[in-house]
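Let me begin by presenting the structure, written as structure tokens, before commenting on it.
Just one protein chain is left out here, and the rest sit where they should.
Note that the chains are named A and B in the order they appear, and that numbering of residues resets to 1 at the start of each chain.
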């Protein structure tokens, strides 16, 4: 692939937007759908390796990747029609990236100022303890209640919702699974693989998207061929070279 | 005693940011009188060793920026002057886009900012106010301390402040949608 993507491998990114922006800027691209389609592969290859991130953070990356995958699939499959909600998701991602990019520019100013000359307030005087002025609220029981309040307000460690964690299986797992399924059934439908039902939950949706991405990845590598008879039809998956199994 | 100097005395003695309303109360003067006296004080104090700092409708006194490097060498209890990249980023968002909700900060940064926000708050660089539209929610905004750290006496001295005002239209319309980020875009809730 492109030579640039080695640069990102050892960097730790704050989150998906940070990573995306850095990929776009490294290639000197503008923020738009075409650029996002171009950097999807680099993004995916980076999140495959993000084992050093905490689970919550990995979930952040995967969640944004679903929108990227939509963008990428549209560029690979020009016939693909997206729902208004999906279109909105793409626009929203572009908008967020623009805001984030602007914030990064402004951060440079803030940093320069922060590290420059500052203004100081007057320091506290050492009090001469000439007066002792309590009030009626200072009682043993009030002190106990007040401290309990403070303790009660300690932030709780955030647990990543199980539904998200479940999605954070690695992309490779997904691709292996896809390949295995193909080995056994030469021909299968995307619907079977991803397990689409009538009513789909949010987590299943992510699952479908990741499956779809994995499929596109295999198409790109020439391991699979897909066809769709007409819009909204099932997508059929087929191994390209039946006589020579690829391991 | 001239109101301008009475206000100067009060600000010096209180040694904390005071609202214009509070100053009216303490000095027994009207808001117009206090406002114009403060403008005069700001003018008189410019270029001296003590300057007037403004933040929204609060004012405070601080040392001049030029004395900063001398004081810095004297300052012992000082926290590190350097902030990490995420902390700076979060401060910038609050400075230029605040007051705003934490969920909006998360949305812009694409990551959960809970702990960074708490630490910035504990360090006195940002503060929390109740959201006037939703009393269960909080908004975050810069403090005087942050202005002092940045060496500015008012928001207008921020670089690109004016440019940003022009961009505000697009920023704000972006901000409106950010107040209702979709679940799928939020990382943790």
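Descriptive notes on the structure:
Following the convention adopted for this analysis, a contact is a pair of C-beta atoms (placed from the backbone, for glycine too) under 8 Å apart; a residue touches a chain by one contact, two chains touch by 3 or more.
Here the structure is a predicted model, which means the values were calculated and not measured.
Residue B:83 is the one among B:34, B:53, B:83 or B:139 that touches the chain missing from this view. With the whole complex as reference, residues 54, 120-127, 129-135, 137-144, 146-151, 153-155, 157-158 of chain A touch the missing chain. Chain B residues in contact with the hidden partner, per the touch definition given at the top, are 1, 4-16, 26-27, 44, 47-50, 61, 63-64, 66-67, 70-71, 74, 76-77, 79-80, 82-85, 87, 115-116, 118-124, 127-128, 143, 145.
One rule holds in what follows: only the chains that are shown with their structure count from here on.
Separating the CA-averaged centres of chain A and chain B is a span of 32 Å.
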